[in-house]
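For this depiction, one protein chain was excluded, whereas all remaining protein chains were kept in their positions.
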Amino acid sequence: MATDATTVAPAAAQPAEIRRATAGLWSDALWRLRRDPTTIAALVVLVTMVTLALGADVLADNFFKWSFSKQDILSSYEKPSLSEPAMWLGSDQLGRSQVVRLLYGARVSLFIGTFGAATSMLIGIVLGVTAGYFRGWWDDLVVWLVTTLNSIPTLFLLLIVGLLFRLAPLPLAIFLGALGWLGIANLARGQTISLREREYVLAARTIGATPFRVMSRHIFPNILPLMIILAMTDVGGLILTESALSYLGFGIQPPVPSWGNMLTGATQFLSKGPWLVYAPGVMIWITVLCLYLVGDGLRDALDPRLRGVGGTGGNRKK
Amino acid sequence: MRRLTAVLGTVLLVAVSCSQAPTSTGTSPTPGPSASDQPQMGGRIVFGATGDPKTMQPVIATDTQSSEIWNKLYLSLTRANYKTGETEPNLAEKFALSSDGLTLTYTLRDNLVWSDGTPFTGEDWKYTAEAVARSAKTVRKSTLQDIVGWADYRDGKTDSLAGVTIGNNGKTIEIKFAKVFCPATAALGGAGAGGILPSVHFKKVWDNKTTDTKTNIDDNPLNMNPPASMGPWIFKEFKPGVQVTFVKNDKYFRGAPFVDELVVKTYADATAVKNALVTGEVTYGSVEAKDNDEVSKSDALKGVRYKSSGYTYIGWNAKAAKAPWLANRDVRQALWYGINVNAIMQKILFGLGTQVYAHNPPTSWAYDPSGLTQYANDVAKAKSLLEKAGAKMGTDGVYRWTDGQPMRMRIETNQGNNARETILQFAQEQYKAIGIQIDPLLESFNALLDRTDPGTDYEGFILGWSLGADPDPYSIWHSSQQGKGQFNNVGYSSPAVDQALLDNRNGPDCSQAGRKAALKKVDQNLNQDAPYTFLYAADVNFYANKQLQNVDPNTYSTTWNVEKWWFKK
Partner (left out) sequence: MGRFIARRLVQAIPTLFGVLVLTFLLTRLSPADPVQLMLGGQYDITPEDRERLRDSLGLNDPLPLQFVSWLWHVIQFDFGNSFYYHRPVIQMIGERIPNSLQISISALLITVAVGVPLGVLAALRRGGIVDHAIRIFSVSGHAIPTFWFGLIFVLVLGVQLRWFPIGSMNVVGTDCTFCWDRFWHLIGPVAVISIGGIANLPRILRTEVLEVISQDYVRTARSKGLRENAVIWAHVLRNALIPVVTLFGGLLTIFVGGSLVIEQVFNWPGLGRLTFEAAVNKDYPLVQAGVVFSSLLLILSYIVRDISYAIVDPRIKVR
C-alpha cells in the first residue's frame, strides 16, 4: 500500500515528491491512490454495486423479469440454477427471487448507509466546529451530549426506538445518522480547537470577520478531507448496525428486503436452503469490507501521517 | 513393570476422561448392551420451552410456557384419554352426572396425598373453584358459571360456593347446576382452572371463606414457588432465563417415575429448540412442518406423527373501525376464495395437516365436513363477490368500498411462528391479486393477544386454537362473549348459532347424537358466514430420544404415562 511505496523507495520518489509539493492536496492524493491496487479494486467493486443497486428496478423488470415481492410459492426453496436469471441464486420460502431481493437489499442498505452518514456529517460538523470554536458553555453541553450518547450501546438505544416505531428506510437512516455523529463531532471539535489558534485564522478574527465566515471559510475546508474519510468508514458501520437491527426484527420490515431482514428467519433455512443464509451475509461482508478499504486507502493517500487517525475504535458500532 | 504401569495408567486415564464427557441425558453411555426390558431407574428428561413461565399457578396462567410448568404439579379430577379424548378417571375414581343433568358427583380415590404428605380432599377442588371466582386475572370463569350460587359468591354476597358440597370426609364432591351443563363431566375436573391447588398451603396467602372481593389469589409468592404437587414431579427450583427443575414425586398415585429429574429448559425460539432436539440436548418435543424433513433424518431420534386438536385460521374483525367491509358476508367469503389454501397446505405445511372448513377439528367426535363449502381458490369468483357487495375497482388495482375508501387493511400475527409469518406474506400477495391491499404486521404473541382483545382497532389476524376434547365452542362464538378478555373477538353474532351453542351446552339433550346435531348447525353457519378463513389442523411431528422407552404420545396428551418412561442405556 502507499505506506510501503514511500518508505521503501525514497530515493526514486523524491524528485517527484518535491515537484508535487505545490500541487495541492487532492491531486497529490490522486497520485498516491493510483499506486494502490487494493483500494482501486475495492472502489471498482463499490461502484459496480452502487450502479447495480440504482438500476434495480430496470434490471428487475427487463433482465430478471421478476419483482422483489413477486411470489411463486409452488417453486419455493429452489436451488440456484442457470435456468433463468431470476433463479441464479435460488428462491426463498415463498418462491421469491433471491438475486433480485439481494439487489434491492443493496439499494436499501447503501441508501441507509449513505444517507445516515450524510446526516452524521451534517450534525457532527455543525456541532463539532461550533463547539470547538466558541468553547464555553456550548462546548460543555456538546461534550456532555457526546459522552452521554457514547455511553449507551447503540443497539440498546435503537431497541427503545424500535419499541415505539417501526421505521421506514428514510426515517431509519436519519435516526441512525443522528446517533452516529459522535466520532465526527469529536474530530471536528479537536481540529477546530487547534486550527483556531493558527495565524491565518487569528488574522481573520482580528480584522473582524464574523464567526460564521471564519468557520466556513477557514476552518471547514481544512477539516473536510478528514471528515470525508471518517464518513466513508461510518457508512460501513451504519450498514452493519442496520443489518443487525433488521435481523432482530426492529429495522426494515418485510416485504421490503434488506440484507438484515433476509436473514431473520435464516436459521430455519439452513437445512432447506443454505444459499439463503450465506448470500446476504456475504454481501454485507463484501460491501463493508470495500468501504473500509476505500476509507483506509483515501486516508493513506491524503496524508500518510494520518495513519493512526479515524479508522480506530469508537466509530464502528455493531 | 514400568510398561504395565503405563498401560494401566493409560486405561485409567481413558476411563476417567470418558466418564467426564458431558452428556445431555445425564447418564454416561456405557458400552455393551444391557439386553433387559426391565425399566432402569435414573436419568434426566429435558423439555425445551420458548420462554420463561410467567406464573406457576393455573388460575391466572394464560400462556403455554406457564401451563407446561403447572401441569406437572396440579392435576385434575378427570383427564381426557390421550387417544380418544374420552373423559376418564384421574384423581377421581368415579364420576356421575344425574339423569336430570343438574348434579355432578365425583368420588375421589382412596389415600390420595400431596407430595408433602397432606391428604388431597374435595376441599382442594372447592378452594380452586372459589379462587377462580374471585380472581381478577383469570380467563376461565365461563366454565363454572352455571354452578348454583356462582354469581353470589363471585360478587361477594356469600363466603362460599353454595352449589358445591364436600362430603364423606372430603372424599366426595357434589356440584349442583342451575341449568343443565352438558360438558360438565369433561370440563369441571380441574375446577375451572385446569389444575387443583393445595388449599392447605394457599389458604395461608388467601382465605377463600370471605366476602371481601378485593382479595384474591393473583399476587402471592406461592404463584412462583409451588409448595406441593399431586403430579409425577415436584418443583425444585427456577433459574430465570435458564430452566425450571423438577424431581420425581415418590407419592404420585400412579407410581413414582423411573426417571429422576425433569428439566424444562428455556430457549430463545422454536428453532433453537429444534437444534437442541437434533443435537440431543433436549429429550423430546415436537417440530414445525418445515423442520420435519431435517429432524426425521436424525438416527438418535424416533418420530411419531398424530393429529392435533385445534386449527389455524385468519380472523376477520367484523367490528373493525378501519375496515367496515368486514361486516359484509360476501366480502368475507371473497377473502376465503381469494387465498389458495391448497398451496399453503403443500408448501408451508408440507402436507403435514388437514384442511378445515369450520370449527370442529377432525379429531373431534363432532367433526362432520359433509355439506360444507370448500372455497376452492377462485380469483374470479372472489372479485365478483366483492363487486356484488358494492366494491368498485380503482385505477391503481385496489378496490374502493361503498364509502369511497380504498379496501386496505392490516393483518397481524406473532413473530416466532414461522408458518404464520409465511402465511402472512403469502396472503399479502394473494389479496393483492383480488384488489385488496394488505399491510402486514408482526409482533410478540402477548402484544398480539392484547391488540386483538375484542374491540375495533384491528382488522385481520392469524392465530390458532388449541381445543379440548369436549366440544363447547360457546366462549368463542356466542354473541355474549365479546367483552374484554373474552374470546369472541371477531364480532360474530348469529341468533341461530347462539341457540345451537346453548343447545350443545345446556341441553336438554346431552346425548352425543343430540349435541352432534347442534354442533353441526354451528359448523354449517360458520362455514357460510366465514367470520374466519379456516385454514388447517396441523399434524404434530413428535420426536423423542431413541433411548427413552414407553413414550406413547397422541392428540390429547404426550405425557399421560410419563411415570413409566425410562432410559434404556
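As written, the chains take the letters A and B, and residue 1 is the first residue of each chain.
One rule holds in what follows: a residue touches a chain if its C-beta (ideal position, glycine included) is under 8 Å from a C-beta of that chain, and two chains touch if they have at least 3 such contacts.
What you see is a predicted model; the values in this text were computed from it and never measured.
Screening B:S98, B:N342 or B:N446 against the full complex identifies B:N446 as the residue touching the chain left out.
Set against the missing chain, the residues A:I174, A:A209, A:L224 or A:L248 yield one that touches it, A:L248.
Touch with the chain omitted from the figure is made, among A:L89, A:I284 or A:A301, by A:I284. Only one of B:E93, B:E281 or B:D509 touches the chain withheld from this view, namely B:E281.
From the options A:I40, A:L54, A:V161 or A:L224, the residue with contact to the chain not on display is A:V161.
Counting the whole complex, the residues of chain B in touch with the unshown chain are 22-24, 26, 44, 46, 51-52, 54-55, 60, 62, 136-137, 139, 218-219, 224, 240-243, 261, 263, 265-268, 272, 275-276, 278-279, 281, 415, 444, 446-447, 450, 483-485.
Against the chain not shown here, chain A presents residues 4, 8, 144-145, 147-157, 159-164, 236, 240, 243-244, 247-250, 263, 266-267, 270, 277-278, 280-281, 284-285, 288-289, 291-293, 296, 307-308, 311-318.
The rule is short, and it goes like this: only the chains that are shown with their structure count from here on.
In the complex of the two chains, the chain B residues touching chain A come out as 271, 290-291, 293-294, 340, 343-344, 346-348, 415, 418, 421-422, 425-426, 428-429, 440, 442. In the complex of the two chains, the chain A residues touching chain B come out as 69-71, 73-74, 76, 93-95, 249, 253-255, 265, 267-268, 271-272.
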